[in-house]
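Just passing along the structure, written as structure tokens.
A single protein chain has been omitted from the complex, and every remaining protein chain is retained in its original position.
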Amino acid sequence: MSPQRGIGREIHDFVAELYPLCRSITGEGLRTTLRHIQKRIPLTVHEIPTGTPVFDWTIPKEWNIRDAYIKDSNGKRVVDFQQSNLHVVSYSVPVHRQMSLDELKPHLFSLPDHPDWIPYRTSYYRESWGFCVSHKQLLTLRDDNYEVCIDSSLEAGHLSYGECYLNGEQEEEILISCHVCHPSLCNDNLSGVALGTLLAETLAHQPRRYSYRFLFLPVTVGAIAWLALNKAQTKKVRHGMVLTCVGDRGKLTYKRSRSGRVDIDRAAIHTLQHGGKDFSIQEFSPYGYDERQYCSPGFDLPVGCFMRTPNGCFQEYHTSADNLEFVTVESLADSYEKMSQILEIIERNETYVSLNQECEPQLGKKGLYRAPGSEENLALLWVLNLSDGRHSLLDIAERSGMVFGKIRKAADDLMEAGLIKPIGRS
Amino acid sequence: MSPQRGIGREIHDFVAELYPLCRSITGEGLRTTLRHIQKRIPLTVHEIPTGTPVFDWTIPKEWNIRDAYIKDSNGKRVVDFQQSNLHVVSYSVPVHRQMSLDELKPHLFSLPDHPDWIPYRTSYYRESWGFCVSHKQLLTLRDDNYEVCIDSSLEAGHLSYGECYLNGEQEEEILISCHVCHPSLCNDNLSGVALGTLLAETLAHQPRRYSYRFLFLPVTVGAIAWLALNKAQTKKVRHGMVLTCVGDRGKLTYKRSRSGRVDIDRAAIHTLQHGGKDFSIQEFSPYGYDERQYCSPGFDLPVGCFMRTPNGCFQEYHTSADNLEFVTVESLADSYEKMSQILEIIERNETYVSLNQECEPQLGKKGLYRAPGSEENLALLWVLNLSDGRHSLLDIAERSGMVFGKIRKAADDLMEAGLIKPIGRS
Partner (left out) sequence: MSPQRGIGREIHDFVAELYPLCRSITGEGLRTTLRHIQKRIPLTVHEIPTGTPVFDWTIPKEWNIRDAYIKDSNGKRVVDFQQSNLHVVSYSVPVHRQMSLDELKPHLFSLPDHPDWIPYRTSYYRESWGFCVSHKQLLTLRDDNYEVCIDSSLEAGHLSYGECYLNGEQEEEILISCHVCHPSLCNDNLSGVALGTLLAETLAHQPRRYSYRFLFLPVTVGAIAWLALNKAQTKKVRHGMVLTCVGDRGKLTYKRSRSGRVDIDRAAIHTLQHGGKDFSIQEFSPYGYDERQYCSPGFDLPVGCFMRTPNGCFQEYHTSADNLEFVTVESLADSYEKMSQILEIIERNETYVSLNQECEPQLGKKGLYRAPGSEENLALLWVLNLSDGRHSLLDIAERSGMVFGKIRKAADDLMEAGLIKPIGRS
């Protein structure tokens, strides 16, 4: 197995480890998930009490569930939460009653177009209850006297989220955010969570120019809570990325930040353009994942979104078919590799001044003779020509059409030869 | 008949009403036309004396014509002004003589490529006389002793133009200009005049944010005269449009203002892009209609030109074939509808500030729950995200790709819910 496939396998295994847990935007499933992440990286778990105001929102009650089922008159569980946590509408209030099929039906949800799949539904901000079932199963339900039980609780408690901070040479931060509130769904949620965890694990053992903040939080209210409680901290965010849906077989997609032209946008696009595979660039829109909050006008953080097939653009989205087979070792490995390259550009981008502003230096006598017109020679000439203090290496890579790594290598060689020097980091 | 076709029929009827009148850049035909417009809208008729200097130009002598004909030796009118006012070259000096065909021929104009059509010719700034005839008719003229009569006068008098001012909440104006100096020509002239009249008629009965100034004037010298005599007033023109050739069967064409990127340009282009029909956008050029004068460098007014097929791009242009059949109820209705939409954008464009700059507000509790990802939901999110005081609704419509009306509706809903407030109007 190639080293690349190796990391893909490791991410997939971690997805599989987290898959059975019944997560929601609050509760024990979420806490257990954070503990699994904590086994791998230094994660602080925060608990925000129910009722805490966070901007226009309020931390909701905590939801927990122990069991849920629909039993027929023979006492047989025809729908069983123990089989799939998708069977219960997330945030369902407790219920335990006998009822006819007619009474039950308004509480049953299925997908007629995909009769084998169980849909995923939530009812976060409106108290109700319900069951999700495959359409096939729905059709088998006869008129009967059913025992309907949801053994849940919806009470004052906490909203939990995890934060992994890795300090770097600089206080300026790179923010990486993943939502961690979906139950047994692999691409939309766990792939991003696992990729974020493994990236943090690798970065924890590397020298870091920037500090890193990895957030694992419930979508929307979690990000809003973090922003509300960390307003001062957000001033240090220089670059950021939301990770989601990074395991499916589709091509990579990068969705630009609100400003659309910041370094994270350019680093991501450069990486995809030089990645040798099909890819897609999306303009910013205020819909999607937590980039909606990070890019709200009062913050306008330089945060993009890294994914393969976007939310809502694959049929399996928010169904039981977004399972362990839907995410692949190869795609996870490719996502990891590309995200690493994006971070490498951000980390290693720098602006230099050539010490020979007037005409080229004589490279031969500096031990930098490369065949005229070779890529190595061109990279040296580009760095020398544009190192006027106004062009970063990323600028130079973009203008020359050469991949960042080769420009970076040329700059390293020129530094070593004493021909350029870095200007103060911004 | 649909309401839309209804307005098209009304415009066409008004074109038909004005069709028989013999207009020129001065004279009674022009005055009578203005009186017809005055029956519909509050129009002030201005009279500028011959000889008045207007920038580099001088108001010309007034031209009037009562009758004109060419009689053969049998006393038969072979060419008769009473049949078509196009038969006489506009501004022909009086003549009444006997002459041979050879003497007459240099004064006869026809279109060999369109043998059934009478051309339209003028001789405004060079004293001469002439007749326009169909080429077929020209070929039937035998050598004979002809009585040639043009019973016209070219004397000191006035240049007339009409002005309809509708005051609005603001002193800032929208200028709508139509030339009204062509005789029996329907698309090039009357379609614009009639569209302008009906737009003014509608606007007169609506609340108006902007004030409106509709000008009905002879082309070139009329616009120059208005600009020369109203220099101070031009400072109030925020948006403007020249209307011409809006009745033919061709697609809509918008010609940009000199600056090319002002609100009237953007509103017109947005309307055509979302109009569901083929259309054409032209860059500004200093040739065409009176946008030439409004967009001269000393004024550089934000004035575009709204038309269907541009001048010179249809064969019937400046011939008797530009008649009542050439302009259609459907095209006139479509032009009216699109111009109304353009003005609606200008009127209703506004810049807001979201009162929740930091993260999204919780729309559900404000009664603004819309299905996530639905167009209505997206429109709300776009307005919230870009209402940072630097983006107008038109900016938001352009960036989101959504039609202005939906963005406007979202802003109305958000205003009602107290989530945004307008910033001071510029």
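The chains carry the letters A and B, assigned in the order they are written, with residues numbered from 1 in each.
Rule of thumb we're sticking to: a residue touches a chain if its C-beta (ideal position, glycine included) is under 8 Å from a C-beta of that chain, and two chains touch if they have at least 3 such contacts.
Predicted model, so just to flag it, every value in this text is computed and none were measured.
K.L.:
Pick out which of B:106, B:276 or B:298 touches the chain that's been left out of the picture.
P.N.:
The one listed residue touching the chain not shown is B:298.
K.L.:
Decide which residue listed in B:115, B:286, B:364 or B:418 touches the omitted chain of the complex.
P.N.:
Residue touching the chain left out of view: B:286.
K.L.:
Applying the definition given at the start, please give the residues of chain B touching the unseen chain.
P.N.:
So the residues of chain B touching the missing chain come out as 55-57, 125-126, 220, 223-224, 227-228, 231, 258, 285-287, 292-293, 295-300, 312.
K.L.:
For chain A, which residues reach the chain that was dropped from this view?
P.N.:
Residues in contact with the chain left out: 354, 356-362, 364-365, 372-373, 377-378, 381-382, 384-388, 400.
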